[in-house]
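Before we start, here is the structure in question, set down as structure tokens.
Apart from one protein chain that is not included, each protein chain of the complex appears where it belongs.
Take a look at chain A:
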């Protein structure tokens, strides 16, 4: 894990350099990078037969897209939010999207631009699905969340014909997201997925449902995960109390 941690730190530094913009820095929240997501990406990239210098390039690109999409998640419907913050959050997300296209175009990675753009389209279709479809079942909702979280890396693997434990890796992304939501919900009584969940499950059962799902998915991953490289990631998602 130490090697991966070093890679994570280096990619993180490169990523911050890319997104650096004085006016945005001064007026909106700092870009949030999920170290666990980055560690999953780095671990998979390390297993691919691509040159070391390209590993950072692809990790930065993938995380830039994630940052762009996550930035737009911060644009909410509430009208009492600060206007300048909302305006700049929209533009920052667009700017980061432009950056990932720029990085890939510079490297002439045209077919990868296509693969990742397909992934982004699918992610947004699923986001709209969970955002607007009030007739989804809990399992359909869960499957969409898993796709939203793992789609970009899946597209990268397909692009490089890299055969991996796709299901387990997708589940790691899902577990990471659900656990974050669960902790946030326990601490604050709500979370970004709370609204969607309350459409599917009785409000009083949300925490319980989430906890059960995490438990179930965790057991499945622990049973099937053969590759030891991913064990430290699983441990990072569920740190010892």
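Criterion: a contact is a pair of C-beta atoms (placed from the backbone, for glycine too) under 8 Å apart; a residue touches a chain by one contact, two chains touch by 3 or more; residues count from 1.
The rule is short, and it goes like this: contacts and distances are computed from a predicted model.
A.B. asks: Just to verify: the chain that's not displayed, which of "Heptaprenyl diphosphate synthase component 2", "3-isopropylmalate dehydratase small subunit", "Ethanolamine ammonia-lyase large subunit" or "Sugar ABC transporter ATP-binding protein" does UniProt list as its protein name?
C.D. replies: In UniProt, the chain that is not shown appears as "Heptaprenyl diphosphate synthase component 2".
A.B. asks: I'm checking contacts with the chain that's been left out. Which of A:69, A:172 or A:200 qualifies?
C.D. replies: Considering the complete complex, A:69 is the one touching the chain left out.
A.B. asks: In the complete assembly, which of A:6, A:94, A:139 or A:222 touches the absent chain?
C.D. replies: Of these options, the touching residue for the absent chain is A:94.
A.B. asks: Which of A:35, A:118 or A:229 sits in contact with the chain that's absent?
C.D. replies: Reading the full complex, the residue touching the unseen chain is A:118.
A.B. asks: Can you work out which residue in A:13, A:84 or A:235 touches the chain that's missing from view?
C.D. replies: Per the contact definition at the top, the residue touching the missing chain is A:84.
A.B. asks: Can you list, in ascending order, the chain A residues touching the missing chain?
C.D. replies: Residues 21, 23-24, 68-69, 72-73, 75-77, 83-84, 86-88, 90-95, 97-99, 101-102, 104-106, 108, 110-111, 113-114, 117-118, 120-121, 124-125, 127-129, 131-132 of chain A touch the chain that is not shown.
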